[in-house]
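The complex appears here without one of its protein chains, the remainder shown in place.
Every chain is named by a letter (A and B) in the order it is written, and numbering of its residues begins at 1.
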Amino acid sequence: MKLYDEIFKKPWPYWVGGIILAVLNVILLCTTDSLWKITSGFVYWGALGLEKLGYDSANWYYFSVYDNGLNEGETFLNNNYTVINIAVIVGALLAVLWANEFKWKRIKNRKQFFFALTGGILMGYGARLSFGCNIGAYFSAIPSFSLHGWIFAAFMFVGAWIGSKILFKYIL
Amino acid sequence: MEEYKLDCLHEACPIPLLKALKQLEKMEIGDILIMHTDHNCSIANVVEWAEKHGHHIDYIEIAEGEWEIYIEKAR
Partner (left out) sequence: MTSSKIQALKRQKEIKHKKKKRQTPYAVLATTIALIIYLMLTNYHLHLSGFWIIGILLGVTMQRSRFCFAASFRDPIMVGSTSLLKAILIAFIISTVGFFIIQYRAVALNPEYLLTEIPGRLQPVGIHTALGAILFGTGMVVAGGCASGTLVRIGEGYIMQLVVLMGFVIGSTLGAKHFSFWDRILISEAPTIYLPDYLGFFPSLILQLLLLCVLYYIVDWYDKKNSIMATM
């Protein structure tokens, strides 16, 4: 039981997490020739939704440039980004269940809802401008020796500072 | 010695830590702050913060995914 608690119950030190994430990302690049990206998948989900509503989202300019489109044989739902996004959710669920800590956590109030939605939209829009979120344009970009990762990191601090100001002023 | 309760249920990350910081500033040395939270980041970042600043801290899981964190102001 002691070992079980160590592994499944107590939080791991942050640096252990960092090492494992880095190794997994390298394995992913090595075995699939693709990197850990998240928000590209979100675009596909949004486009899928619009397609279902009758829009011609598949022909957007966005999907025709910079490798943003799908590979052959993939659809907005059947692609590796969707798979890895769902897998991350499932992974977290498994970890939490084995730790015996799962609990539905409801939304506290309207303010929380509003800030969650706004924050999400800001992140989504920003991620398209900078070619990825803090995974695609940061965690996977800096080790790829691409300058845009470093620029992204530097300016994310600016954004985090603005966000902290907002948080202190309106949310706390 | 006084006990203060802090309800942080349903609060997202950094709010529990920031609330605790604010409350601790108002407290006297030896007072105890009891935080009730369901955010599992808190048992990592509040604990880390308190240890770094030399306060006594411990936590206990009171239900699935709910914790009580005890902080004794030490300085």
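Couple of notes before you dig in:
Basically, a residue touches a chain if its C-beta (ideal position, glycine included) is under 8 Å from a C-beta of that chain, and two chains touch if they have at least 3 such contacts.
This is a predicted model, so every value here is computed, not measured.
With respect to the full assembly, the chain omitted from this view is in touch with A, B. Mapped onto chain A, contacts with the missing chain fall at residues 7-8, 11-39, 42-43, 45-47, 49-50, 57, 60-63, 65-68, 78, 80, 83-108, 112-113, 115-149, 151-164, 166-168, 171.
Within the entire complex, the positions of chain B that touch the omitted partner chain are 1, 10, 12-15, 17-18, 21-22, 25, 32, 34, 40-41, 44-45, 48-49, 51-53, 56-58, 60-65, 68, 70, 72, 74.
Following the convention adopted for this analysis, only the chains that are shown with their structure count from here on.
Centre to centre, using the average C-alpha position, chain A and chain B are separated by 29 Å. On the side of chain B, the complex with chain A involves touching residues 9-12, 14-15, 18-19, 22, 38-40, 43-44, 61, 63-66.
Touching chain B in their complex are the following residues of chain A: 11, 14, 96, 100-103, 105-108, 112, 116, 167-168, 171-172.
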